[in-house]
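Every protein chain except one is present and positioned as in the full complex.
Chain IDs A, B and C follow the sequence of writing; residue 1 opens each chain.
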Amino acid sequence: MRQTIAIVLQYRVAIILALTLTVSGLIVPGYLSETTLSLGLDRAAAIGLIATGLTVLLIAGQIDLSGGAIFALAGIVSTILQPSLGILPAALVGVFVGGLCGAINGGLVVGLKVNSLVLTLATMLIFRAVAHWITNSQPVTGTDIMFSLTMAQIYLDIFSIRSALFIVCIILLHLWLTRTIAGRNVFAVGSNATAAEESGVAAGRVVFFGFIFAGSLAGVAGVLQSLVTNTGSPVFGSELTVAVIAAVVVGGTRLEGGRGSALGTLGGVLTMAALTMAMEFQSVPAYLQQVVSGLILILLVVLDRTVHTRGRAAGAIPLLVTQNPITTGGKP
Amino acid sequence: MIGKKSMIYVAATAAILASAGVAQAKTVCYVTAADSHAYATPANVALQERADELGIEILNLSQDFDVQKGTEQLNTCVARGVDGIILWPLDPQAYIPGLARAQQSNIPSILINSPMAEQANQFIKSFTGPDVYEEGEMAADALSTAMDGKGSVVIIAGQAGNGTTIGRVGGFVDRLKEVNSDIEVLDTVNADFDQQKALVVSRDLITRFGDKIMGVYANDDTMARGFIDAWKEANPSEPTPPIVGINGQKDAFESIRSGEMYATIVQSPVEDGKLAINTMAEILDGKEVDSRLPIPLTVVTMENVNSVEPAF
Amino acid sequence: MSEIASELDSESSNERFARGSRLVDLLSKTGLSLAILAVILYGSFSSPAFFTTGNFLNILTSMSIIGIVVVGMTFVLVVGGLADLSVPATIACGAILSLGLQPVIGPVPAFVVAVALSGLIGSVNGVLVGYLGVNPIIATLGIGTIALGIVQAAVGGVIVYGANPESAEFVKGRLFGIPVVVLIFLAVAVIGHFILARSFWGRWTLATGGNYSAAEASAVPVKAVKAGAFVITAVAAGISGGLLGLTLQSARPLIGQGYEFSAITAVVVGGVSIMGGFGSVPRAIAGLIFVQLLTNVMVLDGVRTPIQGFVLGILIAGAVGMDSALRKRGVA
Partner (left out) sequence: MGKDLTLVREEIKPEMGSTDFALSMKGITKTFPGVKALSNVNFAVKFGTVHAVVGENGAGKSTLMKVLSGSYQPTSGTIEVGGTEARLRRPADAQALGIRMVHQELNLVPDLTVAENIYLGRMPGRWGFLDKNEMLQKATAVLQEQETAIDPQEILGNLSISQQQLVEIAKAYAANPRIIVLDEPTSSLSEHETAALFRILRKMRDAGIAIVYISHRLKEVLEIADEVTVLRDGSMIETRPIAGISASEMIQLMVGREVSNVFPKSPAKIGEPVLRVNSISDGANFRDVSFDVRAGEILGLIGLVGAGRTEVARAIFGLSGIVEGTLTLNGKDVVINSPAEAVKAGIAYVPEDRKGDGIIPGMSIRENISLPVLRSLTTFGWIRGKADRTLADQYVKQFSISPPDPERRVNLLSGGNQQKAVIAKWLAAKPSVLILDEPTRGVDVGAKAEIHNIIGQLVANGMAVVMISSELPEVLGVCDRIVVMRDGQASPPIDRQDLTEERIMALATGEEVA
């Protein structure tokens, strides 16, 4: 029984996603189709890419509120530079700008040893201001609308370029987090930075690169958005941060650091997208949609809290004095 | 086992019933700017009511003023396989790929309220709604009249980067240039179509420019209201300078009557909403429609304030 | 000798309380006053309109609505609750209900009910954060979304207009030549200050933020105290929202957007530690005054809105950076 509960908890994101899809499929006509899947994926990609970056940061015990602003700024840069550099080099510069913003965040958080919540609130304002500044608050237009149409194409009946990129990023991140030493070190830093530092893990560097990674992925998402819409706008992404944090947390990543997974984030992003789509299919008013997603977020976190606390309490049982072979002279 | 099977039956029946329903009533996806907004709400309501009369089912999606969200909601519309899309664009370009995707799936699209860039034209059947650029021009003319063509003004603009703001400010400024007006724009500040923000920026404008403010152009009546409140705080005894707003709200009409405001431009959200759904209905019936269907705009001043109906 | 040595030890292990020396204390206190003075001096030289009663009254009036929220937010930061991100929703709740209920129960009861229901939102936050241990960022984000959705659903998702001009006149009017809103703000600030600095509840709040488990072991009802900070913030935001609604005579759901970040900015610039256990209402208000004066000077100098955001961002980053630097110097 305990084991069943444990398994249910471990795969709760997958279960919730499956539930969402099943229930929606039953209630909403025409929901379970290839088109819905492909367009839903495409729709989830922007949030998903930023969420991928944020997952690493949250595991490392940090947070980044500036993702939405980086998203806008990177898109603008990549659009503005299109005439002089060409589409692809401009896109690369855009991603680089994202990484640079991340480096600024990371450098300040690590260098000044300040709380990332407040600092990224500050850089959020700064990056957004820069975006308004260089565009004079007007949206900027790319050179080739046809390229945008290609970007928006659905290939193999399922993937658009950005949704494919999102899935690839998530899988790579999953492998990196679970299979590499650097990935494990991210968990260590988020779980107990002092201990990690004293064990020879360069905690500051992990956090710094975490921010660069998150910034770069927000940049990728922003550049893709700009390519797909042929537009760079200083108001893009202003509502994204909340959705992204919600998706990552629903995916089981802990805000305090030390715990989380890339596949969980994938689940979280897909769950939120599936839910939104289902409700939009039914013309549910936006404010009720908010209530539903808010409830799911709170319920999952509360569930997580109660289970977690219970787990800890069980671990504290003094059993070890009796069961520990040391106390019994090395004999089991 | 039995339970599972019967579930499938129920689901299948439901699906058949639902698809049958869809086959009869046409469904139109309406991607609106926001649910709760002084202008958008009555437009949404009017569109919905008219749709009910026409027997068209509306799939109502609110962007909450987030372009990003809107571009993604177009995906939902296409996936849902609706019969038509009415889009309230908040950006001149960003929706083009979404509209193209709709076209690929043979879903006709029209724009409501705000225009988009030229490149969008090939993907839409029509644009219904006010001409925001023209509104700017009309406002410029009205303010010129009130100020005898000279003096200095401040512009309280909507959200930076928003299509309506761009049109309304652009039309105003261009018009002044066009007629070689002696009216000087002291400053343009953004107050995001928000009364409170307008109140705050107006206080600062009044402190900063004082008597130099001889006229005010607000991108909508809510923000004009904010300026009036700020003026009354600062100079309770002095009359307000001529103020021109847009939208034609009820309280703007009252302000015109009391002399606090000089003019507003009536742009009826009800007309806006109705025209859009009517146009879509014609398209669904297979009729050809004009690519540009404006709604009437009326400048309201003291002279005609009692003969014109406020927009909302 | 041994005492000083262990002083050094405890200094380094309690870094956030290492503001040991009075000098550092003094510096961090006078630093802000000096900054405010500098802005006033600069403003007086740069713009003739700045140093006028009218302008100062403007600034006071403009900061009153947000100032009420700042008083509440101070409690959240001091108790170690990071931040209350449900403020926009609570403000909207206060505004929408205080206008929407006017025709039903009259203006004064409507205001009272609006504030009470806002407090209810705060108590839900409080239960989640204080009693269930949910991360405050997630809890307030989620509850804010839900509350806003419910309030919108209750009024049908539209804008609410005022039905009682007298109440508007009262709020917009003046008493002894001072705007009523300012008086209300001052009253809230004074009450808030005395609660935090002179009442047992305030002492409990500081203790809980300073060392949660020690406070718990000292018979402080820590859970209630933590929850209470969120209730206080919500009530403040409710009052703020109600006043906002009455001033504008219209209320829409997004009316409170951005207030949460403005409030956090003021509190942080005021030098209240985001880690909890340290801070006061006057400090937070000094932070608010500084931000408001700076914004005012920028507006008077015709600085464009985006650049104002830029400066504000730099300011927050500078404030937290300075806080951290001062702390470090305190250790050495």
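Here is the rule we use: a contact is a pair of C-beta atoms (placed from the backbone, for glycine too) under 8 Å apart; a residue touches a chain by one contact, two chains touch by 3 or more.
The structure presented is a predicted model; accordingly, all values stated were derived computationally and were not measured.
In the entire assembly, the chain absent from the figure touches the shown chains A, C. From the set C:V76, C:V158 or C:L206, the residue in touch with the chain omitted from the display is C:L206, counting the whole complex.
Screening C:G43, C:G277, C:P306 or C:G321 against the full complex identifies C:G277 as the residue touching the chain left out. Listed by residue number, the positions of subunit A touching the unshown chain are 179-185, 187-188, 190-192, 194-201, 258-259, 311-327, 329-330, 332.
Taking the complete complex into account, residues 1-11, 13-14, 16-17, 20, 194, 198-201, 203-204, 206-207, 210-211, 213-221, 277-278, 332 of subunit C touch the chain not shown.
What we mean here is this: only the chains that are shown with their structure count from here on.
The touch graph of the protein chains shown is complete.
For the interfaces B-C and A-B, the C-beta contact count is higher for A-B.
Here the spacing of subunit A and subunit C, counted between their Cα centres, is 29 Å.
With each centre defined as the average position of its C-alpha atoms, the distance from subunit B to subunit C rounds to 34 Å. Distance between chain centres (mean CA atoms), subunit A to subunit B: 34 Å.
Contact with two or more other chains is made by residues 132, 137, 234, 285-287 of subunit A. Annotation for subunit B: residues 35-36, 64, 160, 190 touch two or more other chains.
Those residues of subunit C lying in contact with subunit A across their complex are 82-83, 128, 132-135, 137-139, 141-146, 148-150, 152-153, 157, 253, 261, 264-265, 268, 274-275, 304-310, 312-317, 320-321, 323-325, 328.
Residues 7, 10-11, 14-15, 18-19, 21-22, 35-36, 58-62, 64, 66-69, 71-73, 75-76, 78-81, 91-98, 100-101, 117, 119, 159-162, 166, 190 of subunit B are the ones that touch subunit A when the two sit in their complex. By the touch criterion stated above, subunit A contacts subunit C in their complex at residues 63, 108, 112-115, 117-119, 121-126, 128-133, 137, 234, 242, 245-246, 249, 255-256, 285-291, 293-295, 297-298, 301-302, 305-306, 309.
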